[in-house]
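Missing here is one protein chain; the remaining ones are kept as they sit in the complex.
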Amino acid sequence: MKKSKPSFLGKKYLYTLILLFVFTITFIPSHSFAQDPTGAKTGTLADIDTSAVKTLDTISKAKDSSTAKLAEHISQLASTVHSIGDADGHNKIAINIMWTLIAGFLVMFMQAGFAMVETGFTQKKNVAHTMLMNFLIYAIGMLGFWIVGFAIMFGGSLNPATLGGAPGVSSHEVIIHLFGKDFGIAGTAAYFLNSKVYDVGVFTLFLFQMVFMDTTATIPTGSMAERWTLKSFIVYGFFISMFVYPLYGNWVWGGGWLSALGTNFGLGHGHVDFAGSSVVHMVGGVAALAGAIVIGPRYGKYGKDGSVKTIPGHNIPMAIIGTFILAFGWFGFNPGSTLAGGDLRISIVAVNTMLASAAGAIAALFYMYIKGGKADPGMVANGMLAGLVAITAPCAFVTATSAVIIGAISGILVILVYNFVDTKLKIDDPVGAFAVHGANGAWGVLALGLFADGSYGDGWNGISGTVKGLFYGDYKQFIAQCIGTITCFVFVFVVMYVFFKLLNKVIPLRTKEADEIAGLDIPETGVLGYVD
Amino acid sequence: MKKSKPSFLGKKYLYTLILLFVFTITFIPSHSFAQDPTGAKTGTLADIDTSAVKTLDTISKAKDSSTAKLAEHISQLASTVHSIGDADGHNKIAINIMWTLIAGFLVMFMQAGFAMVETGFTQKKNVAHTMLMNFLIYAIGMLGFWIVGFAIMFGGSLNPATLGGAPGVSSHEVIIHLFGKDFGIAGTAAYFLNSKVYDVGVFTLFLFQMVFMDTTATIPTGSMAERWTLKSFIVYGFFISMFVYPLYGNWVWGGGWLSALGTNFGLGHGHVDFAGSSVVHMVGGVAALAGAIVIGPRYGKYGKDGSVKTIPGHNIPMAIIGTFILAFGWFGFNPGSTLAGGDLRISIVAVNTMLASAAGAIAALFYMYIKGGKADPGMVANGMLAGLVAITAPCAFVTATSAVIIGAISGILVILVYNFVDTKLKIDDPVGAFAVHGANGAWGVLALGLFADGSYGDGWNGISGTVKGLFYGDYKQFIAQCIGTITCFVFVFVVMYVFFKLLNKVIPLRTKEADEIAGLDIPETGVLGYVD
Partner (left out) sequence: MKKSKPSFLGKKYLYTLILLFVFTITFIPSHSFAQDPTGAKTGTLADIDTSAVKTLDTISKAKDSSTAKLAEHISQLASTVHSIGDADGHNKIAINIMWTLIAGFLVMFMQAGFAMVETGFTQKKNVAHTMLMNFLIYAIGMLGFWIVGFAIMFGGSLNPATLGGAPGVSSHEVIIHLFGKDFGIAGTAAYFLNSKVYDVGVFTLFLFQMVFMDTTATIPTGSMAERWTLKSFIVYGFFISMFVYPLYGNWVWGGGWLSALGTNFGLGHGHVDFAGSSVVHMVGGVAALAGAIVIGPRYGKYGKDGSVKTIPGHNIPMAIIGTFILAFGWFGFNPGSTLAGGDLRISIVAVNTMLASAAGAIAALFYMYIKGGKADPGMVANGMLAGLVAITAPCAFVTATSAVIIGAISGILVILVYNFVDTKLKIDDPVGAFAVHGANGAWGVLALGLFADGSYGDGWNGISGTVKGLFYGDYKQFIAQCIGTITCFVFVFVVMYVFFKLLNKVIPLRTKEADEIAGLDIPETGVLGYVD
């Protein structure tokens, strides 16, 4: 190698480069500091209101102290303060909108994480198919949510105060009256993000809530992987994003009846779910369970003799990196759910989120070691995801130690539920979607009803006072959590089970046996996922 | 497995762990709330100006109402308000700089997305080579832009008001006079980010614009993949980052002549391109086309009998994850182009961006189904990218519905153009770089000229009033867009075609036939991309 003289770059080029640097550093004038290299002087009152600078300078140097002059100055001061206060308020809302958008971007990126986890934990012969489902759901869900989902979910409460309150926007919620109480059922505004809601606050809310919906919608692609026809999947994608997710979401977050269990029936603050253990994860996990039952197990998964075959994932690195991406995106998921960067509780939320994820992973690890097993990367990753799912509801309401306990329990729960579903119920859920999102989603909302420490949540769902769980004295909050959990399971399971059964009659859910055995990439996508 | 007693971690360890938790939660004192767990009390006037707190308290409790005292208090109030206003202005600029930087970070991450898309869609035997080009361009482009590119592009307008305006910094633009008008051609300040521009605002602008340039520079690595010598590629990298991209960029964003079509010739707001459908994507896509023509098709791509061979990508999961990363980074690309977190239009921009991406993917999917084909993941991914490219120019100026329409058209356009270039023109563009970035870049700027709804852009390019497209009554804006588009194609194609032709004489663009057939990893990088 050394013999052939380098033809392209020789030593003289290096010397030229070095000389260039020396020249640069030597002859370019040293700092004049005419500019602002520290940034301390950048951004002043002049960036808000140049006339205010002049007014204030004039007033502070005024010599005339006649009452007429003083009155004039006071009046000028008042308008100037008003203008500064307006800029201050604009900064406040800008902080909140920036925070919510950036958090939403992180949540959107979780789609890549789901795609990697699911594809890594399934078989090589189906990678293009599994990837494509995870890819398409982002686009399908988004359009479904844009068309009608967002209108159903948030049509009744489009104007969160943290995002500016959008004064010109009218919200509308369908309400039914039962037992002398109002039960909000569904919103009916903001279809297609039409011109009546053409507002920066509403659009911010849409972006953040859209990516949440997509998380739900992508979960069943894991439990039904390796045997689901793309065409029935596409119909499913529109259905869940347009109706199922938005309805339950409306009941909890959109002003619907579960959020009113406090005001209507005195049950704590109603069903409280900070960032979606139930609204997002349990809905997705229960839909995943219904789908896995209807579509049936993969060929070869369960023997006629009752044997259970483990079908190993084809790519552990892909699944682990996917898990990291999910854990990363969760920092948008949970802390972003304040819809306000100015609500500094975000730091508590973020720390609780990561502590629970670590506790979930380590609890799963130690549990496996204690059982005499090895450190299965799949189970450790699922332990972390379980911790994240479980802390999603209570993250804003509990102490760091409680977050660790909640996470640790979820890390063991996910293994127990996975094994129960897989070997006892004999429901084939390739990536453990129900164990991770369904079971731990339920555990998360219940954990809130146990561990909420009363340090946060004053005024939540219109109830004054902070949110307290059973361990901190409010057993009624725990009851509200139970009602929310049961409602979620029953509503989602029934609707999705019926939906999948009906859909199966129109467009078969299941790919052909020969295709499934040979691999779905060519039959469903026309290309091979991996080409040598 | 169960026989061997676990030696490392037994049940007693678990019990210890549990006891530790119980101990922790029990004996550590419960919250004193002496601190601020909600964050509501964190951050007060004292964090800005401690003396102001004292002054204001004194004044509000003052008993003496002599005019002398009142005058003194008014004067003190005025200075205090000034100080608070300064802090307010600093917050405003901090919000803008944070936003621009974070958006820039997201755009930088798109380099990983490009690397994955291009490598996934090409062959296994060239992965190290394709990856390396995508990696090196980040570094090469950055240094080229630092040396002279930024100076040419923004030397004439270094001080955006949203980033503080950098009062000590002098901008300079080379202007030529024709037909009694001024035509800005190129900036000439800020070479090497030297000490004259050592300013926080200028550096913020540099970071954001640098990552944009790198997006352009990386696009031709897709169209010329699998046959390009690294050494000629390195020269290309410096050339496009130092001269070609910055020049066109100057004309549109740096105060150059295309941005002055409005002030000079009454054509709407001049050529308007919010985030770079033309400046970034079309420049890259047209350069990619010129390069693909000069370097010629891969061996075996086109048969002597006129047959066209499809060379499948080797790794669909890699390409799909890369697409997700690009879609994620685009949330920096478009919303960041306000250069201001305080410009709350960012939420409209972000929502339009994602809606167009979804519409592009779904339109491509449905188009393939209608044509009787299957859901090719490559085309669906390109549909999403096409939607993103097309919405990049108009994202800030159109409604959500228009964004969906623009995206849907781009999803079909990308397939038509790809097939036309591939089978009619017989130009071998392995990843469809021209179809995605070139054709849809053009469509994006033209779409702005059609769909801009007049709700935003007051004062853009020095023209008062908002930006309106043909459908909303301003046909002159559409003419300006056409001029910008044609200029982009002609300028970039001619310069890059000539450049590649000349470069080819000095350093051959094309790798040796034998190397290309065997794979470029060993000949070009010395290592194999994948080792078993």
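A and B are the chain letters, set down in written order, and residue numbers restart from 1 in every chain.
The rule is simple: a residue touches a chain if its C-beta (ideal position, glycine included) is under 8 Å from a C-beta of that chain, and two chains touch if they have at least 3 such contacts.
Just so we're clear, the structure is a prediction, and the values are computed from it rather than from any experiment.
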| item | value |
| --- | --- |
| Chain not shown: contacting residue from B:Phe206, B:Tyr302, B:Tyr418 or B:Phe434 | B:Phe206 |
| Selected from A:Ile95, A:Ala292 or A:Ala390 as touching the chain missing from the view | A:Ile95 |
| Selected residue (touches chain absent from view) among A:Ile348, A:Ala393, A:Ala447 or A:Leu528 | A:Ile348 |
| Sole residue of A:Gly104, A:Gly201 or A:Gly484 that reaches the chain not shown, by the stated touch rule | A:Gly201 |
| Sites on chain B contacted by the missing partner chain, in the whole complex | 8, 24, 28-39, 42-49, 52-53, 56-57, 59-62, 65-67, 70, 73-74, 77, 80-81, 84, 87-88, 90-91, 93-95, 97-98, 101-102, 104-105, 108-109, 111-112, 115-116, 119, 127-128, 131-132, 134-136, 138-140, 142-143, 146, 164, 192-195, 198, 200-201, 203-204, 206-207, 210, 230, 234, 318, 343-348, 366, 369-373, 399, 401-402, 404-405, 408, 453, 455-456, 521, 524-532 |
| On chain A, residues whose C-beta touches the chain left out of the figure | 1-2, 4-6, 8-11, 13-14, 17, 21, 24-25, 28, 31, 33, 36-40, 42-43, 67-68, 70-71, 74-79, 81-82, 84-86, 88-95, 97-99, 102, 106, 123-124, 161, 164-166, 168-169, 192, 194-202, 231, 312-317, 320-321, 323-325, 327-328, 331-332, 335, 341-342, 344-348, 350-351, 354-355, 357-359, 361-362, 365, 373-378, 380-381, 384, 399-401, 404, 455, 507 |
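What we mean here is this: only the chains that are shown with their structure count from here on.
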| item | value |
| --- | --- |
| Distance between chain centroids, defined by C-alpha means - chain A, chain B (Å) | 24 |
